[in-house]
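Worksheet: one structure, shown below.
The complex appears here without one of its protein chains, the remainder shown in place.
A and B are the chain letters, set down in written order, and residue numbers restart from 1 in every chain.
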Amino acid sequence: MDLRKVFEHTTYAVNRRLLAYTITIIVMSIITSLMLLFPGYGTPIDVWISGQLTIVSIIFKILIALQISRIAREITSGEIQLYLAHTLTRSEYVLSMLLASWFTPTLILVSSYIVTFTIAAPNLVISGELLKPLIHLVPDLLFIASITLFFASRGREGIATTIGAALPILLPLSLSIAFSGYMNTSHPVYTQIFYVFTIVLGLMTPYTYNLLYVNYQNISYPLQGNLSKLANPTLNTLASLALSIAIITLTFVLFKKKDL
Amino acid sequence: MFRALLITLTISVLILLGVLVYGAMKPIVISSGDRGQSISMQNPGPLAIALVNNKVCFLYIYDVSFSSMPGGLQQPYQSLSDLYYQEIRDRRLTFNIYGSAVGNLTNSSVAIRILEVNTVAALELQRIIKEELDRSNLSKYHPIVTDEGFTRIVGYAEQKSLHIYNKCNVIELPWSRMVVKISFPNGTTRNFIFIEPLFICNATSIPQQGNTHVVELCFDKDLKITPIISGNLTSIGEVVEKAINASRFNDYSTLKTVDLYLRNPIMNIILRYSYLLMLKPRLEHILRALAFLTIFTGFTVIHYRFRPYEYTFIARFARRLRQRIYRR
Partner (left out) sequence: MTMVEFREVSKKFGKVEALKNISFTIPEKTVTAFLGPNGAGKTTSMKLVMGFLKPTKGVVFVWGEEPWRSEGVRSRIGYLPERPVYPMDIAVENFLNHLAKLKRLSKIDVNRVIRLVGLENLADRKIGTLSRGYIQRVGIAQSLLGDPELLILDEPTANLDPSARREIIELLKTLHKELKVSMIISSHIIPELQEIANYAVIINSGIALEYGYLNDLWRKYEIEAIFIIKTVDVEAAARILIDKSYVHYVKKVSNSLEVSIDPEHYKSFENLLTELSGLIKSYTFKTASLGDLYEKVVKSGSQESV
């Protein structure tokens, strides 16, 4: 794999997506600036960061999904043939698209976040308080990217767009329901069902999983013992990362054999 | 990729800088008034009662601990960052005093003064009240003092007061009192009068931490008031005289009745604490944002040197602009 070509094609793809990224960063910066202004009365810092970051992450997940689903359009229209005809290999193409549509927005989100808080609250950045949620957020964005990439690389733009746009909202919502169900049910069968859902959905959105886990950890609950049976958020995030990498690897392998 | 990163970071810093500069030029003012941070104080009963000239006066002392309020004085606005310098303005404590009276209520028939004193003066005031009660010895059951005693107490409070507020408005509320006839199983019936507040008096103070508020409430002696649960209409002056006499002759029945009257005048006090919070960005944040802006602009220039073809859109835009200008 020629990394120089990957870099060039990534840059080209990113520049074509620049307008979308610019609009998103404007929206994110306005949200962050305004929320810095009105953090609310007595809201603990971690809760405040989570709330703000959740809104921003949903916006970025939808952005990533929409950008990745553009690959399907390039495949079905035949535009991809132009790049492949100019020595780009199939693997280089997929990798550069992943870098342009997942890595770059993630890099933009993380760096913009760090820069904003280095200006506004440097202590939070130095203490690492701010970086903790980002550790779970990056794999969360990667999962959405990997699942959308899988469908987009099969040339299924409709499925890729629909799933990509729906998952960022549906996953956190369903996980919240499953988690809450698990934490509030003592019936053995229901507990099992909610447990399975929590674990599966947790892999798909490790950021929300961490958020809910920490939240339930801080509140005293009658069924607090249930929490100890769930996977630790860090372990869940690592498992989610492994799952995303597996999906991406499968995508690369299948794309090698795909008729264009 | 780097161009996108540099552009988006520059935009991000520019927006934050814009908010900060705008904030520096036009500080953000947040009013806490709408948040309804009010506390209701149980009426602790008057500390001193006296017949002064043609008026019956009651004296109350309230300690107000603001730090216990939501968004208390010490940290009224908890900020995530030290992005804004906070300044509290127009701190206010509004007294809404609800009472009941019947008759032709006018502004002159009820008078309320609020005197703000420090804790030391409040303690001394309580000592003076005790001294005057002992000296007057008018009632063993009610804190009734002589008019001279009362004048001395109030005089001391006036002397030590940091602020005196006597802009009290009496508002006759358009509510009538409710008389409900209730039959008992033994066949007897009684009229129960449910008191509705018939006047409301409000005054605004600018509180200092730990200070005490002395409230002086005076009624015209002839003003007729009603007791809390039941009883006949009677003038407040008569009630005080009855209390003194009943105390002298240990007339418990009368004492029991007048007790209801003397606890009556102030039904409730609602305190509303409000302030305006002015948020101003700190200069160091603006400088830090400017530093980042400089760094990103510098990196963009360096990136342009290495990959000028990624910036052809600027040249193209400039050319089109020039063409448009020439055409005009």
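Please note the rule applied: a residue touches a chain if its C-beta (ideal position, glycine included) is under 8 Å from a C-beta of that chain, and two chains touch if they have at least 3 such contacts.
Since the model is a prediction, treat every value here as computed from it, not as a measurement.
J.: Could you tell me which of A:Thr89, A:Thr118 or A:Ser176 touches the chain that is not displayed?
T.: Only one listed residue reaches the unshown chain, and that is A:Thr89.
J.: Which parts of chain B are in contact with the chain that was left out?
T.: Missing-chain contacts on chain B: residues 309, 312, 316, 319.
J.: If you put the missing chain back, which residues of chain A would it touch?
T.: Spelled out for chain A, the touching residues are 5, 8-9, 12, 16, 77-79, 81-90, 257, 259-260.
Basically, only the chains that are shown with their structure count from here on.
J.: As a quick test, compute the distance in whole Å between the mean CA positions of chain A and chain B.
T.: 48
J.: Which of the residues in chain B come into contact with chain A in the complex?
T.: Residues 1-5, 7-9, 11-13, 15-16, 19, 23, 28, 70-71, 77-84, 279, 285, 288-289, 292, 307, 310 of chain B touch chain A in their complex.
J.: Hey, which residues of chain A end up touching chain B in the complex?
T.: For chain A paired with chain B, touching residues are 7, 10-11, 14-15, 17-18, 21-22, 25-26, 28-30, 32-34, 36-37, 39-43, 45, 48-49, 99-100, 104, 107-108, 111-112, 115-124.
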